[in-house]
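The other protein chains are all here in position, but one chain of the complex has been omitted.
Labels run A, B and C following the written order; every chain starts at residue 1.
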Amino acid sequence: MIKVAVVGASGYAGQELIRLLYQHPNVDIKVITSRSNINERYDSMYGNYIKRSNLTFEVNDVDKICKDVDIIFLALPHGVASNIVTKDIISKAKIIDLGADFRISDLSIYENWYNTKHGNETLLKEDSIYGLCELNRENIGKYKLIANPGCYTTCSILSLAPIMDKSFIDKKSLIIDAKSGVTGAGRSLDISTHFTECNESIKAYKVASHRHTPEIEEQLSVIAGEDIHLIFTPHLVPMNRGILATCYIRLTEDIHIDDIYNIYREFYKDDYFVRLLNKGINPETKWVKGSNYCDIGINLDSRTNTLIVVGAIDNLIKGAAGQAVQNMNILFGLDETTGLEDIAIFPV
Amino acid sequence: MIKVAVVGASGYAGQELIRLLYQHPNVDIKVITSRSNINERYDSMYGNYIKRSNLTFEVNDVDKICKDVDIIFLALPHGVASNIVTKDIISKAKIIDLGADFRISDLSIYENWYNTKHGNETLLKEDSIYGLCELNRENIGKYKLIANPGCYTTCSILSLAPIMDKSFIDKKSLIIDAKSGVTGAGRSLDISTHFTECNESIKAYKVASHRHTPEIEEQLSVIAGEDIHLIFTPHLVPMNRGILATCYIRLTEDIHIDDIYNIYREFYKDDYFVRLLNKGINPETKWVKGSNYCDIGINLDSRTNTLIVVGAIDNLIKGAAGQAVQNMNILFGLDETTGLEDIAIFPV
Amino acid sequence: MIKVAVVGASGYAGQELIRLLYQHPNVDIKVITSRSNINERYDSMYGNYIKRSNLTFEVNDVDKICKDVDIIFLALPHGVASNIVTKDIISKAKIIDLGADFRISDLSIYENWYNTKHGNETLLKEDSIYGLCELNRENIGKYKLIANPGCYTTCSILSLAPIMDKSFIDKKSLIIDAKSGVTGAGRSLDISTHFTECNESIKAYKVASHRHTPEIEEQLSVIAGEDIHLIFTPHLVPMNRGILATCYIRLTEDIHIDDIYNIYREFYKDDYFVRLLNKGINPETKWVKGSNYCDIGINLDSRTNTLIVVGAIDNLIKGAAGQAVQNMNILFGLDETTGLEDIAIFPV
Partner (left out) sequence: MIKVAVVGASGYAGQELIRLLYQHPNVDIKVITSRSNINERYDSMYGNYIKRSNLTFEVNDVDKICKDVDIIFLALPHGVASNIVTKDIISKAKIIDLGADFRISDLSIYENWYNTKHGNETLLKEDSIYGLCELNRENIGKYKLIANPGCYTTCSILSLAPIMDKSFIDKKSLIIDAKSGVTGAGRSLDISTHFTECNESIKAYKVASHRHTPEIEEQLSVIAGEDIHLIFTPHLVPMNRGILATCYIRLTEDIHIDDIYNIYREFYKDDYFVRLLNKGINPETKWVKGSNYCDIGINLDSRTNTLIVVGAIDNLIKGAAGQAVQNMNILFGLDETTGLEDIAIFPV
């Protein structure tokens, strides 16, 4: 059994991770921590664990925890992980960081968008890898510190990756109009996520300034082989879970949609968790909710010669905890789907 | 592997059953049927099954199906099952009926409330049992036709059963004020469940006339040892899943709440799927959603000497498909929790 | 024009009051105040007022404000109003208090349920009246301090008042099972009203302990001519607005439902804002949302000889701001419906 710690288990990503780890056949959860709920039982915060978990929050002492477990999941606010993880710690326990600190390899871009100093450039450069499994599967196992991708990021990159290196797209034309359920905003109280303030309303937020922008750009630039700058606009949708990313890509040549399908099909041919939908079908977040799938629909607007790719994920699963488990499976040589085979639950 | 057929797999209970059966380690789904979707792929109706199921709807021919499977689940409108199930069929395959036809042993009460003729009184009398596992676990295995309880019914009976035979309750005082999510109304189109007609509104419906009333009364009467007549008021709540039953029972003596707790604790001491909450805690449907649990909270209003018991279930799981699987586990001698161990998924 | 101040305009009741006052033909809003948003423009907090209001929050100085206006609406947490209102203030401006301080005439009951000392017993005894317009219309005009009723309270009392003095009801049998939208919990941040914590779930809360209980009891006792003790159970429903109260009353005699209808019809014959629904029809909160109506449906469960009366209101209008305006209209000799004639807006 893999001995596991979850540092920051009180947030929604942490909680979803705990749920997935409990149903994982090879995992033993040894420690959960939280900054402000020390000694509180987990099931008193999250009633779904009553009769299922005797876990109690412990102190966030990663230096100590790393000696007792095989892997530590970090679900912390940005800026924290890079200040507590050390070379020594990762020599004892592998780390999967669900936060932002190790996602962007260009330090100045990270520091500029996050408006903070990075805590450990060496770890970032030498020991970490971006854990989008479908892209980096082959190399993840070589690293001890996995930067688990963001939710919007996962959905956006998976929607666009297959065509990013194609000559027939206008690489300056990318627009991602993304929509997220409210769990994406976390469990911290804020007037914008007070029930009566966001229920029955939709808005765009952080227009042209959301921090997932540079993360998407960096990964797509790697594939494209050139610097990608794109427009990313997040919207808050009155629902609990789910992300939908509507992606617009201008084409520079006339392409048949079947050729696009073939490119995507080939690209994802070995990816269990990506489902390319049949022509004419576009994703709905309900069909991925509760699962680790990313559904992708492809449309070609022949009037404007524009590709419209729509992606959907469960933001807490493929966009956070599920992908973290998928990374753990890779790290420990398990089948990538272990513990992640839930079919989406519907209607829920 | 248990070979399974699901007759009526196009509705929500049927679909949830398919999901649970796919994640059951001992089940092989052989046949699914539907009246009006013959030859349609299941994943074209329910997108969550894309890449997960190759099932295609077949014709509802139970006489033929029973030869190829070990058990048939029926998820049909009331009045249908009692006209298609026969002695011959149940001699070949066990039946778990998620409909109402075999739930009420008193034929005249059934025919009166359901305003229809019952199709097979012999089967009802000789071969069927009411499949509320927590009450009838010991006898279910002796029967070949299991009447899977209704959703409101399961929640209401589990909330009240432990005290129904106590002398300190006023057996004429029972009131169940129940609230259900919209999946309870099924997938058939109706103006009352059109999104914009039921979203953001609550109402009582079928006041003093809902068909789950006699089902609750019959089961509670058995425990009480006398005829119980109670008030049952269902309400439609703008959410997908979940039932909450707020039950009022006048007491005829002064009882300490701890004594009530002890009675419930003893009654459910061997029931994995019933969770008696700590004093002062009442159920919320979110903590059972996606799970087979029934959560129960107990309150004593000393001002009026009234017990207020609140129960919560996921109407599609413990209130339908989950309990059906639980019954199957009992029938086939499996651990009752097999395939039903999901922790509630939250927030969803 | 009636010069008006709204003290505590930052909460939801205050905001709804501002909206109603703006559309009132006889009102001029002079001052709005808030504890923590001094000098902030109202339309920067509530975007619906952009281009419609130049109001800016001022300090809560009621001693000063009362000199400049004809009436002050107070929308404050309990315990505050009774400490700031004085005989001098009400000699200068009338007061309608949307809070709880002057709703309960029995001081010890108030102090016991609210766990606080009342600030001004003299005002309570000599100068205030309970402002449920349909009950106290004739006397409201004689007072300078109007205690605007609570939301659950208004709905519950209007549902039960007509029969409270009848000999055919069991006065010890009353149960009110009430359901409220989340605006009832206000705008203050709390984990229980965080979107993802209350969306798609229902729960009972403050079982046998909600503070609207004694308020309902006191008013019904007055009508009944004896002390009423009842059960009141509030539930939180995942929707923005609306209250539904399902009320159970055991009958001690056989009564025809038409007789009950006649009693209600007679009782409310002059009440514009009460709508007695046709037999067989029960209220839905959607049909009152945005209006000042209270809809009432009457059911007789002949099996248990129990009356089931269902009432529905918009908690922010008839349950708060609308009734406050209705009280103002009475105080100033206007037609009671002035500024309150909005038909419910649907679907919303």
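To be clear about the criterion, a residue touches a chain if its C-beta (ideal position, glycine included) is under 8 Å from a C-beta of that chain, and two chains touch if they have at least 3 such contacts.
A quick note: this is a predicted structure, and the numbers were derived from the prediction, not measured.
Taking the complete complex into account, A:306 is the one of A:56, A:86 or A:306 that touches the chain left out. Among C:15, C:128 or C:219, only C:15 touches the chain left out of the display.
Residue positions on subunit B in contact with the hidden chain: 12, 182-183, 187, 189-191, 193-200, 238-240, 348, in rising order. In the full complex, subunit C contacts the hidden chain through residues 12, 15-16, 19, 22-23, 46-52, 183, 200, 240-241, 272, 275, 277, 281, 284, 286-291, 293, 295, 341-348.
Residues of subunit A that touch the chain left out of view are 172, 175, 177, 179, 181, 196-197, 199-205, 207-208, 229-231, 233, 235, 237-242, 244, 246, 248, 282-286, 289, 297, 299-304, 306, 308, 310, 312, 347-348.
Going forward, only the chains that are shown with their structure count from here on.
Annotation: 39 Å between the Cα-based centres of subunit B and subunit C. Subunit A and subunit B, compared by their mean Cα positions, are separated by 37 Å. Shared contact sites, meaning residues of subunit C that touch two or more other chains, fall at 196-197, 199-200, 238-240, 348.
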